[in-house]
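One protein chain is absent from this view; the other protein chains keep their places.
== subunit A ==
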Amino acid sequence: MEAGPLPLAAAPAESLREDSPKGSRRSLSLPGGRVVTGLVLPLGLALLWEGAVRAGLAQGRLVPPPSRVIATLWGLAASGELWTHVLASLTRVAAGFGFGAVAGIAVGALTGTLPLARRLVDPSLQALRAIPSIAWVPLFILWFGIFEASKITLIAVGVFFPVYLGVAGAIAGVDRKLVEVGRVFRLSRLDLARRILLPAVLPATLVALRTGLGLGFMFVAAAELLGASEGLGYLLLDGQQLGKPDQIVAAILAFAALGKLCDAVLVGLTQPLARWQDTARDTL
């Protein structure tokens, strides 16, 4: 059956898998080779800029060299200041994401399953969705004050819409043929929802939640830029007002790391629920 690997049967499986026919390109097909390739450009540019500033070819006042950004980041982390800001931003995102996601799932489930609710609610929500979320800020500040409530509301609104759309769309797209299987076995409405609808909409819901989380980070930055005394967004604004570009870049890096980390946690927590999916995800 498998004629190819037979002569190499004694070799460890790891090397078998990695052996490519083109021996000369082997280094790029090693595990992590693609990651290394992807790092060439950013690392190269960073080193180039570092060298240019060190050699006095550039001032690096507005565009700080990597060493200074790392030093700033290190200083912020060592003094504990960074963690105060990270915690503040994270708390806001968590609260906003929690409210927005729960509301999005609830309203999406309602409009997805009840045609009357869809006709009643969906047009208004679609109209509200057309409003840029930042446009709500003045109103939210008037209503909820300048402290946490208005920020969390803004984040929740930003998270709500992608989750709502994803869930409602997933329910509307459930395969009628699978629902019929449930009918043939005479499932009650509750059992139909639990045993057919819920698993069927789960993958799309998880994607919607990831999108929502990404938007949550976008809006926490916006909310903190508009007025806050702590948070990574405040660190950005502070860097701008005090003319410290290294602090701005440090805050950006912290945002990137935090967003990626939260996304990975969300994926790690939810992936086992959708491992049955027949998709190309493994190869992506």
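The rule is simple: contacts are C-beta pairs under 8 Å (C-beta built on N, C-alpha and C of every residue); 3 or more make two chains touch, one makes a residue touch a chain; residues count from 1.
By our rule, contacts and distances are computed from a predicted model.
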item: Name under which UniProt lists the unshown chain, selected from "Heme exporter protein C", "Betaine-aldehyde dehydrogenase", "Protein phosphatase 2C domain-containing protein" or "Nitrate ABC transporter ATPase"; value: "Nitrate ABC transporter ATPase"
item: Which residue of A:Gly75, A:Gly98, A:Pro199 or A:Gly214 touches the chain not shown here; value: A:Pro199
item: Candidates A:Leu87, A:Ala106, A:Leu178 or A:Val265 - the one touching the absent chain; value: A:Leu178
item: Sole contact to the chain not displayed, among A:Gln126, A:Gln240 or A:Gln277; value: A:Gln277
item: Residues belonging to subunit A that touch the chain removed from view; value: 177-178, 180-181, 183-186, 191, 195-196, 199-200, 202, 276-278
